[in-house]
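Only a portion of the chains appears, each positioned as in the full assembly.
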């Protein structure tokens, strides 16, 4: 049944009538809306919508595209529409700590994440991940080094192009992207910050949390921007800690939060549930 | 601004085009949709929607009612539409344990719950609630007793009518309603079950949980039906417990869960976020 | 049974043997330990313990005090011991937003918080709280004003002394304490910070959270120190938010978090579950 399911999502200036115009076009082309969520941000004056619909007629969705393009022009919509069966191509970048990588690969294999893995990239060699069963996955080793940064980023750019990668996931990738590359990947690169923003930024976030004696630690998944810790937040979660937890315990608990927060954020993105709203996001969670 | 905000919600057989027809009518009458959620249940083949809109034109909403009635007939919709400024009249029933009553009254006074309290009813006298500041609230004492049940339910029925009560909340009211009265109030009477359904039913739920050694206890808010523990569930929540918790501790923690679960369920109902779907509910939570 | 229950708690330099010495003294005096928790902080090199015991013999606890004093001197313990039936005297300070005050008073009336309310103090008059049923509670109005601060703090100091107040709770009291008074009340004054520290400090914390687009908001209860937002944290909690929540919704959800976080912190303190550990706390939660 997934075969004729489609997702349409858009952001647009808040012009009255856009919801009726879009749902009207979908209905006229014989498509049945199964689920929809719409929201206006009264401060940014932007409208956001996600529609899941089923194409009941042969060629319905095809002809619908043209009709939607006309509506989109009239309402100045940024929009995407695709069949749910079309999987996005996703590149996973990781470093020494591979808990997020292992988790994303597991969810990909169970079919939970609707994606194709275009490549796994790391500053560590393939052997470092031998327990993750990477035999059927393209792997690229980009060793870090004093002069390697520019060369590695160029290689990364090419690899993204060559593999038709649509989403880049920094799964605890410890190499800071240049502002240029971060800018190029805006809106299609997700990072996991190993702390609850806006609390503890930068390195050793869990050690900072320990020193301060907080009772909860968290993790934050966000789109990458030039300022690494300040991109639009997609998802956050926390876990309770106590005086019994050492910094090592916080790191252990942190791994659990990081992997579930990142996995949720990636799934939301792949299912077209996240729409950018200036420095924030609208997330139509399932 | 709340003055010209309206909420429209409906349930209907799943006929393609209903979303476009309804949102089209809203747009044609110069009303701006600010937030909407729609969902089809593919098993019960029913469609559910909630729309928050702003009436931009004088008399827009008035004329819209007529247009919506026509759409509703065509799509066989069960629907309601009202101004957000119109508060529903709510009757609160309580017994000896008044934590839910106290909480609902507090949330009413802060303006968090958009309602008018039509009356507080109890099998205990007004003096039992002297710390709740009930001076400005209508109070009815219906003492329990061997022969009182039929008489009390008749009084309750009359009071509901006389006070134009639209929603009855059993805020830990320990008098079991007759099947007849429960049936009459279907869809407009919310109960809080002091346990996590479908786990521990009936009396002494927390003692059952203690005996079984569970690690979480919960509470369930649901619409009343003839079978008291089986009505459509609106909201549930849990709290963590340990071996250190005595049955008294469970009761104490239970109070916190009960009051927040009931308050959420009442708010969802008052904001037209809950739609009945057979023995289940669709809740378009905010 | 509560009558002969006692709680003993201490902090001490980490000298091996302290646990055996203290539990030995308790046992020798015919007292039965029902629950105990002990923890060493290997970084601050301090030992912390809480013991709940039952006095099985007449005068057991009385003679025990003397024995404990000797142990305490030997191990340089900071310690307290008291009967669970002895209620601490607690002063509640509030301003315009009284959700925390209302909640603490309710929990006091149900017996959930083992305390006596020594007084309620506010910069607003008694009439502002008329729905809280304060008739049986001492109330002091300390109106704010340009020149009132020093005079009000002097009055507060006297009132704390005159009423034998052991704990001061700032239940959303919006008058900043002077560094002097904050210092005098160190370890016996609890504040609720209406945000998740160390995130958003200062005023308008929820508005800051809204601007940043975070997906969780929280509250923090901590002991007061000269730096208002930096005292030792006792308890924290969060609630999930979404793009649908306006700043007003955050404030509404914040009230729920604030009252439950503050109530837990006050209960932990009253039950001798919180021990200061430098700028942090050890909390032996129940």
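Remarks
A, B and C are the chain letters, set down in written order, and residue numbers restart from 1 in every chain.
Note that a residue touches a chain if its C-beta (ideal position, glycine included) is under 8 Å from a C-beta of that chain, and two chains touch if they have at least 3 such contacts.
These numbers come from a predicted model, not from an experiment.
Taking the whole complex of the structure file rather than the 3 chains in place, the copy count of the single sequence reaches 4.
Please note the rule applied: only the chains that are shown with their structure count from here on.
When the CA atoms of chain B are superposed on chain C, the rotation angle comes to 180 degrees (nearest 5).
The centroid of the Cα atoms in chain B and the matching centroid in chain C are 35 Å apart.
Distance between chain A and chain C, defined via averaged C-alpha coordinates, is recorded as 42 Å.
Each of residues 244 in chain C touches at least two other chains.
Those residues of chain C that touch chain A in the shared complex are 39, 41, 48, 196-200, 212-216, 218, 232-238, 242-244, 277, 279-283, 285. Partner chain B is touched in their complex by these residues of chain A: 14, 16-17, 19-21, 23-24, 26-28, 30-40, 42, 56. Chain B contributes residues 35, 99, 102, 105-106, 109-110, 112, 130-133, 244-245, 249, 252, 255-256, 260, 286 to its touches with chain C in the complex.
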